[in-house]
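Written out below as C-alpha coordinates is the structure these notes cover.
Excluded from the complex is one protein chain; the other protein chains are retained at their positions.
This part shows chain A:
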Amino acid sequence: MSKLKSIALWAYVVAIMFPFFFLLLLSLSSDWRYPALLPEYFGLKNWVQVVGTESGLAYSFFISLVISLSVAVTATLSGFFISRYVSYHKKKGLLTMLTYFPYILAPVVFGACLSYYFLRIGIFGTTAGVIIAQFIIAFPYALIFFSSFWNEKIKNYENLVSTLGGNRWTTFTKVLLPMAKGLMMVCFFQTFLISWFEYGLTSIIGVGKVQTLTIKVFLFIKEANFYYGAMSCCLLIIPPVVLIYINKRFVFNKLI
(Lines give C-alpha, C1' and ligand atoms only; values in the text may rest on other atoms or scores of the structure.)
Protein backbone atom coordinates (compact mmCIF):
# COMPACT_ATOMS: atom_id res chain seq x y z
CA MET A 1 0.00 0.00 0.00
CA SER A 2 2.76 2.44 0.92
CA LYS A 3 4.56 1.56 -2.34
CA LEU A 4 1.36 2.36 -4.26
CA LYS A 5 1.12 5.63 -2.38
CA SER A 6 4.70 6.51 -3.31
CA ILE A 7 3.96 5.73 -6.96
CA ALA A 8 0.87 7.98 -6.81
CA LEU A 9 2.91 10.83 -5.35
CA TRP A 10 5.65 10.53 -7.97
CA ALA A 11 3.04 10.23 -10.73
CA TYR A 12 1.56 13.52 -9.51
CA VAL A 13 4.96 15.22 -9.49
CA VAL A 14 5.65 13.95 -13.04
CA ALA A 15 2.18 15.13 -14.15
CA ILE A 16 2.98 18.60 -12.78
CA MET A 17 6.41 18.86 -14.41
CA PHE A 18 5.54 17.24 -17.75
CA PRO A 19 3.62 20.23 -19.28
CA PHE A 20 6.54 22.60 -18.55
CA PHE A 21 9.10 20.32 -20.24
CA PHE A 22 6.78 19.42 -23.10
CA LEU A 23 5.84 23.03 -23.93
CA LEU A 24 9.50 24.08 -23.80
CA LEU A 25 10.46 21.16 -26.05
CA LEU A 26 7.65 22.00 -28.50
CA SER A 27 8.68 25.65 -28.59
CA LEU A 28 12.22 24.57 -29.54
CA SER A 29 11.02 22.19 -32.25
CA SER A 30 9.87 22.18 -35.81
CA ASP A 31 8.95 19.47 -38.36
CA TRP A 32 7.48 17.26 -35.62
CA ARG A 33 5.01 15.15 -37.54
CA TYR A 34 3.07 12.01 -36.69
CA PRO A 35 4.24 9.30 -35.89
CA ALA A 36 7.66 10.71 -34.87
CA LEU A 37 8.12 10.59 -31.13
CA LEU A 38 10.80 13.28 -31.20
CA PRO A 39 11.09 16.38 -33.41
CA GLU A 40 13.31 16.45 -36.51
CA TYR A 41 14.58 19.93 -35.67
CA PHE A 42 15.54 20.99 -32.20
CA GLY A 43 17.02 24.43 -31.60
CA LEU A 44 16.48 28.11 -31.04
CA LYS A 45 15.06 28.94 -34.50
CA ASN A 46 11.56 29.79 -33.21
CA TRP A 47 12.77 31.80 -30.27
CA VAL A 48 15.09 33.89 -32.45
CA GLN A 49 12.03 34.90 -34.48
CA VAL A 50 10.27 36.14 -31.34
CA VAL A 51 12.68 39.04 -31.32
CA GLY A 52 11.76 39.79 -34.93
CA THR A 53 8.33 40.91 -36.03
CA GLU A 54 7.18 37.78 -37.87
CA SER A 55 5.21 36.21 -35.05
CA GLY A 56 4.24 39.43 -33.26
CA LEU A 57 4.92 37.63 -30.00
CA ALA A 58 7.26 40.25 -28.59
CA TYR A 59 4.59 42.90 -29.15
CA SER A 60 1.92 40.63 -27.59
CA PHE A 61 4.14 40.10 -24.55
CA PHE A 62 4.62 43.85 -24.24
CA ILE A 63 0.92 44.71 -24.66
CA SER A 64 -0.08 41.95 -22.19
CA LEU A 65 2.38 43.39 -19.69
CA VAL A 66 1.05 46.94 -20.15
CA ILE A 67 -2.59 45.78 -19.76
CA SER A 68 -1.90 43.56 -16.73
CA LEU A 69 0.22 46.19 -14.93
CA SER A 70 -2.42 48.88 -15.55
CA VAL A 71 -5.22 46.60 -14.31
CA ALA A 72 -3.23 45.47 -11.27
CA VAL A 73 -2.22 49.00 -10.19
CA THR A 74 -5.69 50.54 -10.61
CA ALA A 75 -7.59 47.57 -9.12
CA THR A 76 -5.27 47.31 -6.09
CA LEU A 77 -5.32 51.02 -5.25
CA SER A 78 -9.06 51.57 -5.86
CA GLY A 79 -9.89 48.26 -4.14
CA PHE A 80 -7.88 49.26 -1.07
CA PHE A 81 -9.40 52.70 -0.64
CA ILE A 82 -13.00 51.86 -1.57
CA SER A 83 -13.09 48.64 0.49
CA ARG A 84 -12.60 50.83 3.58
CA TYR A 85 -15.91 52.58 2.98
CA VAL A 86 -17.68 49.31 2.15
CA SER A 87 -16.28 47.53 5.22
CA TYR A 88 -17.23 50.31 7.65
CA HIS A 89 -20.69 50.80 6.11
CA LYS A 90 -23.68 49.68 8.19
CA LYS A 91 -24.95 47.67 5.19
CA LYS A 92 -21.59 45.93 4.76
CA GLY A 93 -23.14 42.47 4.26
CA LEU A 94 -25.39 43.58 1.41
CA LEU A 95 -22.66 45.61 -0.30
CA THR A 96 -20.21 42.71 -0.10
CA MET A 97 -22.79 40.35 -1.57
CA LEU A 98 -23.35 42.77 -4.45
CA THR A 99 -19.58 42.74 -5.06
CA TYR A 100 -19.71 39.00 -5.63
CA PHE A 101 -22.13 39.21 -8.59
CA PRO A 102 -19.68 40.57 -11.17
CA TYR A 103 -16.88 38.51 -9.60
CA ILE A 104 -18.68 35.18 -9.92
CA LEU A 105 -20.20 35.75 -13.38
CA ALA A 106 -18.28 34.29 -16.35
CA PRO A 107 -16.17 37.23 -17.64
CA VAL A 108 -16.93 36.36 -21.25
CA VAL A 109 -20.70 36.59 -20.68
CA PHE A 110 -20.23 39.81 -18.71
CA GLY A 111 -18.11 41.20 -21.55
CA ALA A 112 -20.61 40.18 -24.21
CA CYS A 113 -23.41 42.02 -22.39
CA LEU A 114 -21.18 45.06 -21.74
CA SER A 115 -19.82 45.32 -25.28
CA TYR A 116 -22.72 47.54 -26.42
CA TYR A 117 -21.66 50.28 -23.97
CA PHE A 118 -18.01 49.96 -24.98
CA LEU A 119 -19.08 50.40 -28.60
CA ARG A 120 -21.10 53.51 -27.74
CA ILE A 121 -18.23 55.07 -25.78
CA GLY A 122 -15.84 54.26 -28.64
CA ILE A 123 -13.42 52.02 -26.76
CA PHE A 124 -14.46 48.72 -28.37
CA GLY A 125 -11.45 46.99 -29.91
CA THR A 126 -8.92 49.23 -28.17
CA THR A 127 -6.28 48.58 -25.53
CA ALA A 128 -7.98 51.11 -23.23
CA GLY A 129 -11.26 49.21 -23.64
CA VAL A 130 -9.59 45.92 -22.66
CA ILE A 131 -7.94 47.56 -19.62
CA ILE A 132 -11.28 49.01 -18.46
CA ALA A 133 -13.11 45.70 -19.05
CA GLN A 134 -10.49 43.72 -17.13
CA PHE A 135 -10.48 46.33 -14.38
CA ILE A 136 -14.25 45.82 -13.98
CA ILE A 137 -13.65 42.13 -13.13
CA ALA A 138 -10.44 42.66 -11.12
CA PHE A 139 -11.90 45.43 -8.97
CA PRO A 140 -14.48 43.22 -7.15
CA TYR A 141 -11.66 40.76 -6.43
CA ALA A 142 -9.55 43.50 -4.85
CA LEU A 143 -12.54 44.76 -2.92
CA ILE A 144 -13.28 41.31 -1.45
CA PHE A 145 -9.55 40.80 -0.83
CA PHE A 146 -9.16 43.93 1.32
CA SER A 147 -12.46 43.55 3.19
CA SER A 148 -10.75 41.46 5.90
CA PHE A 149 -8.12 44.17 6.45
CA TRP A 150 -10.60 46.76 7.72
CA ASN A 151 -11.45 45.43 11.15
CA GLU A 152 -11.93 46.78 14.68
CA LYS A 153 -8.16 46.82 15.31
CA ILE A 154 -7.48 49.02 12.28
CA LYS A 155 -10.36 51.31 13.24
CA ASN A 156 -8.80 51.73 16.70
CA TYR A 157 -5.45 52.65 15.12
CA GLU A 158 -7.21 55.24 12.96
CA ASN A 159 -8.95 56.70 16.03
CA LEU A 160 -5.66 56.75 17.95
CA VAL A 161 -3.87 58.70 15.18
CA SER A 162 -6.80 61.08 15.07
CA THR A 163 -6.70 61.56 18.86
CA LEU A 164 -2.98 62.26 18.71
CA GLY A 165 -3.60 65.02 16.16
CA GLY A 166 -2.90 63.22 12.89
CA ASN A 167 -4.98 64.11 9.84
CA ARG A 168 -6.41 61.73 7.19
CA TRP A 169 -3.28 62.00 5.04
CA THR A 170 -1.01 61.08 7.98
CA THR A 171 -3.28 58.18 8.90
CA PHE A 172 -3.05 56.74 5.41
CA THR A 173 0.62 57.38 4.67
CA LYS A 174 2.13 56.70 8.10
CA VAL A 175 -0.17 54.01 9.48
CA LEU A 176 -2.58 52.30 7.07
CA LEU A 177 -0.41 51.96 3.96
CA PRO A 178 2.64 50.59 5.87
CA MET A 179 0.34 48.12 7.66
CA ALA A 180 -1.31 47.00 4.40
CA LYS A 181 1.92 46.89 2.35
CA GLY A 182 2.19 43.08 2.36
CA LEU A 183 -1.48 42.59 1.49
CA MET A 184 -1.26 45.19 -1.27
CA MET A 185 1.66 43.32 -2.85
CA VAL A 186 -0.32 40.05 -2.81
CA CYS A 187 -3.40 41.78 -4.25
CA PHE A 188 -1.29 43.48 -6.93
CA PHE A 189 0.13 40.18 -8.17
CA GLN A 190 -3.20 38.36 -7.92
CA THR A 191 -4.98 41.01 -10.00
CA PHE A 192 -1.98 41.03 -12.36
CA LEU A 193 -2.51 37.29 -12.89
CA ILE A 194 -6.30 37.67 -13.34
CA SER A 195 -5.52 40.03 -16.20
CA TRP A 196 -2.52 38.04 -17.50
CA PHE A 197 -4.57 34.81 -17.77
CA GLU A 198 -7.74 36.46 -19.12
CA TYR A 199 -8.97 35.27 -22.51
CA GLY A 200 -12.78 35.39 -22.97
CA LEU A 201 -13.41 39.00 -21.99
CA THR A 202 -10.33 40.18 -23.94
CA SER A 203 -11.47 38.38 -27.08
CA ILE A 204 -14.94 39.99 -26.86
CA ILE A 205 -13.87 43.57 -26.04
CA GLY A 206 -10.59 43.47 -28.00
CA VAL A 207 -12.31 41.87 -31.06
CA GLY A 208 -9.00 40.40 -32.17
CA LYS A 209 -7.39 43.83 -32.49
CA VAL A 210 -5.80 43.73 -29.03
CA GLN A 211 -3.63 40.65 -29.29
CA THR A 212 -2.57 39.66 -25.81
CA LEU A 213 -0.64 36.43 -25.29
CA THR A 214 -3.77 34.39 -24.50
CA ILE A 215 -5.36 35.63 -27.74
CA LYS A 216 -2.15 34.65 -29.58
CA VAL A 217 -2.28 31.10 -28.17
CA PHE A 218 -5.81 30.71 -29.48
CA LEU A 219 -4.86 32.16 -32.90
CA PHE A 220 -1.91 29.78 -33.19
CA ILE A 221 -4.17 26.82 -32.29
CA LYS A 222 -6.56 27.89 -35.08
CA GLU A 223 -3.65 28.26 -37.51
CA ALA A 224 -2.27 24.87 -36.36
CA ASN A 225 1.04 26.65 -35.69
CA PHE A 226 1.84 24.64 -32.58
CA TYR A 227 5.48 25.69 -32.27
CA TYR A 228 4.61 29.38 -31.97
CA GLY A 229 1.64 28.38 -29.79
CA ALA A 230 4.04 26.63 -27.41
CA MET A 231 6.27 29.72 -27.36
CA SER A 232 3.28 31.88 -26.42
CA CYS A 233 2.45 29.39 -23.66
CA CYS A 234 6.03 29.57 -22.32
CA LEU A 235 5.85 33.38 -22.28
CA LEU A 236 2.52 33.18 -20.44
CA ILE A 237 3.89 30.77 -17.84
CA ILE A 238 7.21 32.51 -17.08
CA PRO A 239 5.89 35.47 -14.98
CA PRO A 240 3.72 33.35 -12.62
CA VAL A 241 6.55 30.81 -12.15
CA VAL A 242 8.88 33.66 -11.20
CA LEU A 243 6.24 34.95 -8.77
CA ILE A 244 5.88 31.50 -7.17
CA TYR A 245 9.65 31.37 -6.78
CA ILE A 246 9.73 34.83 -5.12
CA ASN A 247 6.73 34.31 -2.87
CA LYS A 248 4.06 31.60 -3.10
CA ARG A 249 1.49 33.92 -1.56
CA PHE A 250 1.60 36.06 -4.72
CA VAL A 251 -0.03 33.24 -6.66
CA PHE A 252 -2.08 31.27 -4.14
CA ASN A 253 -4.54 32.94 -1.87
CA LYS A 254 -7.50 31.25 -0.28
CA LEU A 255 -9.70 34.25 -0.88
CA ILE A 256 -13.35 34.52 0.23
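Everything that follows uses one rule, which is that a residue touches a chain if its C-beta (ideal position, glycine included) is under 8 Å from a C-beta of that chain, and two chains touch if they have at least 3 such contacts; residues count from 1.
By definition in this document, contacts and distances are computed from a predicted model.
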Options "Cytochrome C oxidase assembly protein", "Spore germination protein PD", "ABC transporter permease" or "Multiple resistance and pH regulation protein F": UniProt name of the undisplayed chain: "ABC transporter permease"
Residue touching the undisplayed chain, where the options are A:N46, A:S60, A:T99 or A:Q211: A:T99
Omitted-chain contact residue, chosen from A:L44, A:V66 or A:V241: A:V241
Residue numbers in chain A that touch the chain omitted from display: 5, 8-9, 12-13, 15-17, 19-20, 22-23, 26, 34-37, 78, 81-82, 84-86, 88-89, 93, 95, 97-102, 104-110, 112-114, 116-117, 135-136, 139-140, 143, 168, 196-197, 199-200, 204, 214, 217-218, 221, 226, 229-230, 233, 236-237, 240-241, 243-245, 248, 251-252, 254, 256
